[in-house]
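Missing here: one protein chain of the complex. Every other protein chain is in place.
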Amino acid sequence: MNNAIEKLAKLFARFPGIGDRQSKRFVYFLLHQNSDYLEDIKRAIGELKKLVRQCESCFVYFESDGQKLCEVCRDPKTNLESILVVEKDSDYESIRRSRTYKGRYFVLGGLVPIVEKEVEKVIRLRELKRTVEERSGEGLKEVILALSITPQGEHSDGYLRQALRDIAEKNNIKISSFGRGLSTGTEIEYSDNETLRNALENRQ
Amino acid sequence: MNNAIEKLAKLFARFPGIGDRQSKRFVYFLLHQNSDYLEDIKRAIGELKKLVRQCESCFVYFESDGQKLCEVCRDPKTNLESILVVEKDSDYESIRRSRTYKGRYFVLGGLVPIVEKEVEKVIRLRELKRTVEERSGEGLKEVILALSITPQGEHSDGYLRQALRDIAEKNNIKISSFGRGLSTGTEIEYSDNETLRNALENRQ
Amino acid sequence: MNNAIEKLAKLFARFPGIGDRQSKRFVYFLLHQNSDYLEDIKRAIGELKKLVRQCESCFVYFESDGQKLCEVCRDPKTNLESILVVEKDSDYESIRRSRTYKGRYFVLGGLVPIVEKEVEKVIRLRELKRTVEERSGEGLKEVILALSITPQGEHSDGYLRQALRDIAEKNNIKISSFGRGLSTGTEIEYSDNETLRNALENRQ
Partner (left out) sequence: MNNAIEKLAKLFARFPGIGDRQSKRFVYFLLHQNSDYLEDIKRAIGELKKLVRQCESCFVYFESDGQKLCEVCRDPKTNLESILVVEKDSDYESIRRSRTYKGRYFVLGGLVPIVEKEVEKVIRLRELKRTVEERSGEGLKEVILALSITPQGEHSDGYLRQALRDIAEKNNIKISSFGRGLSTGTEIEYSDNETLRNALENRQ
């Protein structure tokens, strides 16, 4: 009956992790806000696609003043010897925030489904191969796979190593994966065998 | 650095129950959607304040074609003998969805803080009193308080009973509260004394 | 390999809610305790079946100095007009702790499975019928069913009302059930229809 409320609630219900109840709450929340805030949101949503674009090289979203390459890809101080491959933008952000890596990135745009024939429709495999090939002439020495340790993440890691093998060998590029071991908060007692095995092997 | 992304993320971070991470996810989610969806959201937010208003009688939000009263308040079949008082719109919705009550409503707009001098700034007490007074001429016989069984909800229940007492007595109106007892899912073993006492007293 | 540790861990793993890990922890915990504590546990387990027996009338477990009836059943101050029927001892305890009920009890020993032919093998139905019949001569006027509001609890409630109907009618005994409504902590917004319906009907 309340079409305007229901309609907006339905749109919010498509947001990741938001169910019917919370989407309704968002609408009631907005009803209680002043018009300025609502205008700000509308404007910010409107500007999103105008100002933000995907980097033509690494495919991360960035705010562009006309540039086709993101800040990292443009920065002359970026180390060209490695590309770090992540699944998605939020992984990219997480690693940038850690200020631990100085090289280039590549956003895959997804993980390889465990049962999947046409992988290139799901992740940017062709683009990754081309990027590796091209950059091998610019000093690229290592492709670092930084994927989550989930069944699909591990499957993707194996898949990419296989898919990149020929290019890597031909160009003398190393393929590595993020190291495994104890992460912050891990307790020995509750660790799985795989994690313990890696923690032992990677002891230092 | 990504002002457009950060700006929208900050606006989303004010949504109820949404932290910094999830607000960022919302933005990335939007970046992956097509323009139609973004336009739909912008339009729906824009229409919200235009189409939705508060009922002048019960203060619920409703979609208005110019009417000043909500559907329930306008409906000639609505039973005029009772007003059911709720804290907020989502409580109202929950009760309407249960199709169990046929009378009028009143949305308080909040609960009475346990330490609070100026209650009328926090809830619609003056409006409630006036409504009860006015409706007593239209056949009103009962005010039903339907507040959550939380410390603040119970405090508000007691406060309202006190605040409405004189008007109720003068106009021969009964004040009642939603019954207490075992709710769906309650296990005897884990019930508190208060709930058990009520369940015993209200046995039937 | 550690048979003594494994053996005790396996016995503890049968405790309600205890898995393999926690049962092992119990054993390590005991290994770290002094011998007095271990002796105390052994003695207390040994005394359990010697000192504790089931009341012949209401079937609750109680510590007996030779008596066949529990404290409540022996107490001349216990109100004989009602019997409160609970599923299990911990429900009984919960209600006694609330100090809200002054009559007799009856421990069913279980709930009626939703698909079940031979109910008398699962709960003390025969004993309950006999008890109601006998007590009708001692002033019994009401059987109060105090079962959890779970699918099986509600099914049992209906089943018992049916099973006791004839005896109750013949002896002019009322059958009632614990009242339903809002329990402590319940929020209107998140309440199911059934609870709201009961809360409205049982308003007071």
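In order of appearance the chains are A, B and C, and numbering begins at 1 in each one.
Simple rule for what comes next: a residue touches a chain if its C-beta (ideal position, glycine included) is under 8 Å from a C-beta of that chain, and two chains touch if they have at least 3 such contacts.
Keep in mind the model is a prediction, meaning the values are calculated, not measured.
Looking at A:46, A:113 or A:181, the residue that reaches the missing chain in the full complex is A:181.
From the options A:36, A:138 or A:192, the residue with contact to the unseen chain in the full assembly is A:192. Screening C:46, C:139, C:158 or C:185 against the full complex identifies C:46 as the residue touching the chain left out. The chain not shown here touches chain C at positions 1-5, 7-8, 11-12, 14-17, 21-22, 24-31, 35, 37-38, 40-42, 44-49, 51-52, 61-63, 71, 88-90, 93. On the side of chain A, the interface with the absent chain consists of residues 86-88, 90-91, 93-95, 97-101, 144, 146-150, 153, 176-204, using the contact rule stated above.
In this text, only the chains that are shown with their structure count from here on.
In a homomeric contact, the two copies may use the same or different surfaces; for chain B and chain C, over half of the interface residue numbers are shared, pointing to the same surface.
Here the two chains linked by the largest count of contacting C-beta pairs are B-C.
Spacing of chain B relative to chain C, judged by their CA centroids, is 38 angstrom.
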